[in-house]
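Every protein chain of the complex appears in place save one, which is left out.
Going in written order, the chains are labelled A, B and C, and every chain counts its residues from 1.
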Amino acid sequence: MTIKAGILGATGYAGVELCRLLLRHPGVELAAVGSVSFEGKKLYEVYPNLRELCGLECENTDAVIAAADVVFAALPHGLSQETAAVCAALGKKFIDLGADFRLDDGEEYQKWYGCEAVHPELHQRAVYGLPELFREEIKNTDMIGNPGCYPTSVALGLAPALRAGVVETKGLVVDAKSGTTGAGRKPAQNTHFPDCNEAFSAYKVASHRHTPEIEQTLSKVAGEKASVTFVPHLLPVNRGILSTIYARLKPGFGLDRVRGLYEEAYKDEYFVRLLPDGSPVNIRDVRCSNFCDIQLYVDEHGGGDDGLLIVTAVIDNMVKGAAGQAIQNMNLLFGLTETAGLDMIPPAF
Amino acid sequence: MTIKAGILGATGYAGVELCRLLLRHPGVELAAVGSVSFEGKKLYEVYPNLRELCGLECENTDAVIAAADVVFAALPHGLSQETAAVCAALGKKFIDLGADFRLDDGEEYQKWYGCEAVHPELHQRAVYGLPELFREEIKNTDMIGNPGCYPTSVALGLAPALRAGVVETKGLVVDAKSGTTGAGRKPAQNTHFPDCNEAFSAYKVASHRHTPEIEQTLSKVAGEKASVTFVPHLLPVNRGILSTIYARLKPGFGLDRVRGLYEEAYKDEYFVRLLPDGSPVNIRDVRCSNFCDIQLYVDEHGGGDDGLLIVTAVIDNMVKGAAGQAIQNMNLLFGLTETAGLDMIPPAF
Amino acid sequence: MTIKAGILGATGYAGVELCRLLLRHPGVELAAVGSVSFEGKKLYEVYPNLRELCGLECENTDAVIAAADVVFAALPHGLSQETAAVCAALGKKFIDLGADFRLDDGEEYQKWYGCEAVHPELHQRAVYGLPELFREEIKNTDMIGNPGCYPTSVALGLAPALRAGVVETKGLVVDAKSGTTGAGRKPAQNTHFPDCNEAFSAYKVASHRHTPEIEQTLSKVAGEKASVTFVPHLLPVNRGILSTIYARLKPGFGLDRVRGLYEEAYKDEYFVRLLPDGSPVNIRDVRCSNFCDIQLYVDEHGGGDDGLLIVTAVIDNMVKGAAGQAIQNMNLLFGLTETAGLDMIPPAF
Partner (left out) sequence: MTIKAGILGATGYAGVELCRLLLRHPGVELAAVGSVSFEGKKLYEVYPNLRELCGLECENTDAVIAAADVVFAALPHGLSQETAAVCAALGKKFIDLGADFRLDDGEEYQKWYGCEAVHPELHQRAVYGLPELFREEIKNTDMIGNPGCYPTSVALGLAPALRAGVVETKGLVVDAKSGTTGAGRKPAQNTHFPDCNEAFSAYKVASHRHTPEIEQTLSKVAGEKASVTFVPHLLPVNRGILSTIYARLKPGFGLDRVRGLYEEAYKDEYFVRLLPDGSPVNIRDVRCSNFCDIQLYVDEHGGGDDGLLIVTAVIDNMVKGAAGQAIQNMNLLFGLTETAGLDMIPPAF
């Protein structure tokens, strides 16, 4: 059986990355692509890299839904809810790459995104699609809130330590750095080449919308309320996120113990590579792949009485941080091999 | 049947790109990798992107040859000849990514590379592996001189015009720009990041070793001696070559006629995309793929009495300019589908 | 005496580069800056690099003109003519960094820019401000058409050869590469970081508006109509232009003779550095400076019966290609030392 996939928002960066991956997925036919801005245009007219590789024309939302067994929505927040409802009514699986179905708490959603949860029952039904943490729930739903890019790197980077209770849940600091594709396809001053190249800055310091999503996941994993200071920075590269995470170790825990926890947690996870001592993670090494590479350090010195755990985690923000993870979720929803279509080898350069 | 492939020089850039592609080739097993500098080390210790994706250890030349049905040599020039002889004696197919088997004329080889052709009969036997131009010869040999990166872009960019005799074979100008991977993995001052970034220069102006190779192919295609002024430049990007080629049109030929020739020449070539009028080629659009994108222009204005044909051709220097083309040749040598293992979709960013 | 300078279009890239240079010019007071888009805002609110270094607020055109002895206009084409007329009426010197006063021929201006020359007498009066070629005329006017960035590099690169008649005036080929600041401050898709980074393409092939300007200057210098094929490319760097220029040598002329002509032509020109044999030019080496570096080559081989002269010329497109040259012109208009305010040393990195 071949799964028919449709993509809404296919001309955005996450959307076109989905196209690229789904076009080579062994169990999927890319059946339809949607775009409000480019309806009626061939996708390759917007993305000439796809010339002769995808003849699809951008269609409207209804046409995409009609053609698909599973609908991926890579839309600005607030626009997925109605589509989700339509898909639910039609019995089609729905994977939202936006933020509409990530937060459990409607008030938080309202506060950070300024949108109302118009179909509360759908929010109930939607599962947060981070397979390494919530695989079983994912397998048993048909509606996914695909995690944000930053939150993916942070959750994978901290989960084993928080789950085992070896670090404090308060005072967590995430200093994250993202490539420019995270800002989307639309030209803006801060991503204008001469302004962005040879530049580096922090933005939305301690006020980024991914903060509640990060805290929600970490709290779930820890079993108690976690609080995070989240400071993102804009890196002058195309792809990649590196999150440097600082967490206070509880007394009695050292690097060996922590490393053991991570090894155990990820030993069967294809997409998480815990690097051996001495090998730093680099966004370069996960480019165009669905991997999350993790390295651990403990600073005995700087962390007060006890040590400070330092986790560095890298992902490709457009793959494990968006399109790749969405496909991983799709594979779970349909009972396919979880790595199907996702066995890309990151290029060395 | 699975073909067993071995790579010599696997820790160079072309070598590791071959690894990346062969590891996902449906008809190939990457059986062994060789490296003089890193013998005894795991390949992933040199290229951490390969961690958990390739467990091979770098071996010596003999071990690689012994393990393989086909040997790829990505070595500095001069070092492939003995290996070729060994492979020939053992009945193993041999694909040389270096320059040792590209030039038919031993004197030219001596003049430009300072090496002697020690096994003239092998040079006779070796076929210049540009499938779009010499497919039949390739199918009937077991020894390939894989083309240089610049020459590939120029030959594909000019062949239809030269073969049809619509441009002069004298006074051809190739203004080419290459990404930095073309300079190899070894650190040097001109590829040191602060020296190379935000920089741009021409190098080896009218004296680059690819000149005789370019002229050899163009002359073959034209059926008469072609002469080329070749000026390469170093681009501050990782991958890609764009060649801007200037050729004087013979009287009576215009853009429509020329475009028709190219359409005809490449209509069945999967890896050559002749873009429609108005779509410029961009190295971005062929990244990590085996495509060569071509666009044509005629300047009536500047070319003297007759027009000037301007061809822009782009390839990924490490794929169609090296590892990808080598695999395309391997596919032909073994009677596989020519595109096997090479159907990568270039990422949009 | 301190000259009071005003800048119209101060928030564009050429405008703000003028500000940077004029703020440190020993004989100038930057008296007023104008901006349509940012009127009423402090300049440093738009360009935070200027914080605490320039307290000027963006004003309207009239206010800028009123405050200034010399008005620099860094405006989109078509918008400078009325301002020029006002300045002329008020006896103020006027330097236009746009294209309105560069072309002598009103029809060419109309054809390439779609604008009419509304004050033909001003066009007569305006002098093309390339000091190395037209210094005396510049000294005797009060209205300057400041050259385009590409044309500056080409004119300086070819003038000595054309003036001496050692190269053909037909069939000249200019393969030029420019940094992204040449496209201006306004965000656009092709200068959006993820689209532009790791990318390279030709644009407006044989149809760029600088073509008639290039031909006008070269024809003047040669004393006969010169024809040029001009192909610009977009480089993923902030600053710099490298023009690679191809010209057929007339019989009997070789590299030594040509080099002698260039040495003679530029021996007293502070801003032109003819590099010694073996030293390639690099956009890096002229960054943030008013220099034009030139290197010469002759290809005996590729140029048909006679040799092909290859000139490589680099400038900083925003300095010698715009703001710096405008100040050099201002210095001449006011009888200042020509290098005043322009003795910046290009940084090594």
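Assume a residue touches a chain if its C-beta (ideal position, glycine included) is under 8 Å from a C-beta of that chain, and two chains touch if they have at least 3 such contacts.
Quick caveat, the model's predicted, so the values are computed rather than measured.
Peer 1: Could you tell me which of the visible chains the hidden chain touches?
Peer 2: A, B, C
Peer 1: Consider the whole complex, including the chain that is not shown, and state which of A:Thr244, A:Asn290 or A:Gln325 touches that chain.
Peer 2: Answer from the full complex: A:Thr244 touches the omitted chain.
Peer 1: Among C:His123, C:His208, C:Arg239 or C:Lys320, exactly one should touch the missing chain; which is it?
Peer 2: Hidden-chain contact among the options goes to C:Arg239.
Peer 1: List every residue of chain C that touches the chain not included in the displayed model.
Peer 2: Contact residues on chain C toward the absent chain are 13, 16-17, 20, 23-24, 47-53, 181, 198, 238-239, 273, 275, 279, 282, 284-289, 293, 318, 343-349.
Peer 1: Touching residues of chain B against the unshown chain: what are they?
Peer 2: Where chain B meets the chain not shown: residues 13, 179-181, 185-189, 191-194, 196-198, 236-238.
Peer 1: Tell me, which residues in chain A touch the chain that this view leaves out?
Peer 2: 170-173, 175, 177, 194-195, 197-203, 205-206, 211, 227-231, 233, 235-240, 242, 244, 246, 248, 280-284, 287, 297-299, 301-304, 308, 310, 312, 314, 349
Rule of thumb we're sticking to: only the chains that are shown with their structure count from here on.
Peer 1: Let me spell it out: compute each chain's centre from its C-alpha atoms, then which one is farthest from chain C's centre?
Peer 2: The most distant chain relative to chain C turns out to be A.
Peer 1: Relative to the centroid of every protein C-alpha atom displayed, which chain's own C-alpha centroid is closest?
Peer 2: B
Peer 1: Taking the mean of the C-alpha atoms as each chain's centre, how many Å separate chain A from chain B?
Peer 2: That pair's centroid distance is 37 Å.
Peer 1: Where in chain C do residues touch at least two different other chains?
Peer 2: Touching at least two other chains: 194, 197-198, 236-238.
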